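Left out: one protein chain. Kept in place: all the others.
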Amino acid sequence: MKTIVCRCEDVTLDDVRHALALGFRDLEEVKRYTGLGTGPCQGKECMALCGFILAERGCVPVPFTTRPPVAAVALGTLARGDEEG
Amino acid sequence: MSDRVPDCTVFLDGSAVRAVAGEPVAVGLWAAGVRVLSRSVKYHRPRAAFCLAGHCGACLMRIDGQPNVKACQTALREGQRIEHQNSWPAGEHDLLGAADAVFPRGMDHHTMFTSPRAANALLRKMVHRLGGLGRLPERGGELAALPSGRRRKVDVAVIGAGPAGLAAALTCAQDGKRSVVVYDEQDRPGGSLLSHPRFGIAAADALAAEARAVGVELRCHAAAIAWYPEDDGGLLAIDDGGVLTKLTARRYIYATGSYDVNALFENNDRPGIWAARAVGLLATRYRVKLAGRTAILGDGAYAHALAEALASAGSNVEHLASERVLRARGRLWVSGLDLEGGRRVRCDRVAVAAVPAPASELARQHGAAVELRAKGGGFACLVDGRGATRVDQVYACGDVCGFVGVEAARAHGHSVGRAVAESLA
Partner (left out) sequence: MSLPRETDVLIVGGGVMGLGIAYHLAKNGVRDVVVLERSYLNYGASGRNGGGVRMQWSTETNIRLMQESIELCKRFAGELKINIWLRQGGYLFLARAEAERARMERNIALQNRCGVPTRLISPAEAKRIVPELEVSELVCAAHNPRDGIVFPWPFLWGYANQAAARGVAICPFTSVERIVPTGAGFRVQTSRGEVRAQRIVNAAGAWSPEVAKLVGIELPNRPHRHEILSTEPLKPFLKPMVSLLSSGLYFSQSMRGEIVTGISVEDHDDGHVKMGSRLQFLTKVARELVRVMPRLSQVKVLRQWAGPYDVSPDGNPIVGEAPSVPGFYLCCGFVGHGFMMAPVVTKYYGEFLAGSARPAFFDPWRPTRFAEGTLVKEEMILG
């Protein structure tokens, strides 16, 4: 049965352990290999959780780069954003 | 407890559902007995709301022809068309859910079926066809009809209208000598006050009124989307109700609070397993009657406050303060928990009171340092005694500096607001 770490991308605790066993050591790499933190919430729910899993295994967790936007934004909000009304 | 009276009709996959207009879709559907809101992307596991705060991505639905809409952040209104996503033929009967059983513990999609070539080609075709979540929006908009942007300059920008942000803003604005604006992505100010049974809407509104009274401008439905260091020498981009605002300020205060996180046990994503603060919102803000039995996991102050409040409202509560949960039971909705040692607890919902994770992304983009702290719930923003980060003009207060809860966050907000006012004096 699955223990879900990243709900958006269906990444399980076993998936994270598998990535660590393959030699991936930091959040950037675990994110890339498992897809964790790349879904609609962009890691809001899972990044700290995964950080603690890494810390338990002796890794020094550094958060993965916070890609803008922090909150999803519609293309239509941006498209004329440079024109000032 | 409940004074909710359904006053509108919405359509879920074409079927009429009676609901309370203005409530979030996720809350209204749940109260009407709808259990599964959508299916997860890979294994088609059932999904329903978890955080009710617009952060977790568990409750995405198709609403009025728009895909991947957060059902917890969208108000119900007469005639609304709501649809399940990523399930076939229906949310509660999804044949693609078979994928969940095929990969019982997870999968490494990188190395599966790499050969022979025919198997690999079939895999690619299937993954492509099943990929994605919501369908393309029904309609878009011509460029000319879209809103143009806006530019704003204020003395103090506060991000987050929770207890810390509101307290910081009102303290900072008290002497009337500077412009202070607070942006919040939610539909009303209050943040974690709204989900706390001892505070709730009344306390949130009182604090907001106090802030407005000293001239603070509160803007809701206005999400700070990023700090851009290179655009125009640095600006904070805000999605202010669909209008892009390029904001610059003399001081920035990040009071972005914390995200709800889940605990790790088997089937921890079952619908009916909510963040404790979401259950707090159901009871406190939305005043929905919590029928049946609520299992509360966690030993923090919030878990105790919630347990006490639910019990005193006559709700059946099982508080598991220190027991280790092995797995959740129930196929489409949680029906119980298996605990270490063999004990089994029957319940109708679970409230997970794990320490929430600091929402430190914006502060990090703005150059603040963070540190992983177990007691603080995650990557906490590092500040000095005045709330100053290592970057000039950038401050942080409340849960973003490590989870502290409502009262301590408010106190921190007051002290940081004072320090910011002094820095501008």
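A and B label the chains in the order they appear, each numbered from 1.
The working rule: contacts are C-beta pairs under 8 Å (C-beta built on N, C-alpha and C of every residue); 3 or more make two chains touch, one makes a residue touch a chain.
Everything quoted here is computed from the prediction, not taken from an experiment.
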Pick out which of B:75, B:95, B:127 or B:424 touches the chain that's been left out of the picture. B:127
Using the touch rule from the top, list residues of subunit A that touch the missing partner. 26, 28-29, 32-33, 35, 38-40, 42, 65, 67-69, 72-76, 78-82
Could you pull out which residues of subunit B are in touch with the chain that's been left out? 41, 66-68, 109-117, 120, 123-124, 127-129, 131-137, 139-143, 146, 149, 226, 228-231, 235, 237, 244, 246
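Note that in this section only the chains that are shown with their structure count from here on.
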Report the inter-chain centroid distance for subunit A and subunit B in whole angstrom, where each centroid is the mean of the CA atoms. 16
Listed in rising order, the residues of subunit A that touch subunit B in the complex are 1-5, 7-15, 18, 33, 39-41, 44-49, 51-52, 55, 61, 63, 66, 68-71, 73-74, 76-85
Subunit A partner, complex, touching residues on subunit B are 40-43, 45, 47, 50-51, 55-58, 60, 68, 100, 104-108, 110, 133, 140-141, 143, 146-151, 185, 223-228, 237, 239, 242-244, 246, 259-262, 264-269, 327, 357-362, 364-365, 370, 372, 374, 377-379
